[in-house]
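With one protein chain held back, the other chains of the complex are shown just where they sit.
This part shows chain A:
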Amino acid sequence: MHLLEARHLKKYYATQKAVDDISFAIEPGKIFGLLGPNGAGKTTLLRMITGIFFPDEGQILFEGKPFDPMKDIARIGYMPEERGLYKKMKIGEQALYLAQLRGLSKTEAMAGIKEWFVKLEMESWWNKKVEDLSKGMSQKLQFVTTVLHQPKLIILDEPFSGLDPVNSNVIKEEIHELARKGATIIFSTHRMEQVEEICDQIVLVNKGKKILDGTVKEVKQQYKQHLFRVGFEAMPALEQTPVFTVADTGRDHALTLKINEGYGPNAVLQTLIQQGAVIHSFNEVLPSLNDIFIQLVEGTPATRQFSKVIS
């Protein structure tokens, strides 16, 4: 059973189709990446999943049943991109307040906060105010308040912005830990290297539509361009061949070859060996998500134009 399933979600605003018929499903315990350029409709999508907005059309299923914001909200943790914290409030009280609003009792909340504060080395922060914290510190606090009530579904919007590498790793570890314990995580970002590192499954949206869906591996396979990188003992002089074309001459005695339609890696190696080249290394070059992202999004205007919705 899917933990969360979105079916043909639509949300139209007066001037644009923010979310236009998006469907996807997330398995429990997976880390799901929601990607897209700015203004693609990610936030609107997340707001529908968190019960802030109702979809105009379509259905959200949570654990197989229609999503009921009033009931299911306690099982969801949402961390928006910007720091959603009261500046003048003390850290401890703030964490307690937000946990109580999520439906925890005071004692449960206190126990949870103590545990997390110890884990993330935040014990000394209790009586500090948010305005005294650095951006990274408040990001950490916000992460704690998001996961404190042990939600089944955790939605993180750019969780690493403002964090140094050390703290990024700490949070990354915690995200993996939460997923191991059975939580499902939706991770919205446009930082592709993080997605490759963390996510099991990704969905790419652009202009309100889903343009890509699958595991990271699948996606990379789908968009691979049959490129191979070959290292040589010494640069060979290559003759023209129908098997491949040279995509990048490169440095350090290495070439990037594009295999032509109808041939495989074996054919390439054979051709190279026949031509007397001494091969040192041979490996496939898969496109980075970043390349795929740019390839798919490019050509569409960088920002969405406003247009009248005819519906």
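Definition applied: a residue touches a chain if its C-beta (ideal position, glycine included) is under 8 Å from a C-beta of that chain, and two chains touch if they have at least 3 such contacts; residues count from 1.
Just so it is clear, contacts and distances are computed from a predicted model.
Protein name for the hidden chain, per its UniProt entry and selected from "Acyl carrier protein", "Porin", "ABC-2 type transport system permease protein" or "NADH-quinone oxidoreductase subunit N": "ABC-2 type transport system permease protein".
When you scan A:Y12, A:Y97 or A:Y263 for touch with the missing chain, the hit is A:Y97. The chain not shown here is touched by just one of A:D68, A:E82 or A:D132, and that residue is A:E82. Contact with the omitted chain, checked across A:I73, A:L133 or A:L163, is made by A:I73. Listed here are the chain A residues that touch the chain not shown: 47, 50-52, 73-74, 76, 78-89, 97-98, 100-103, 145.
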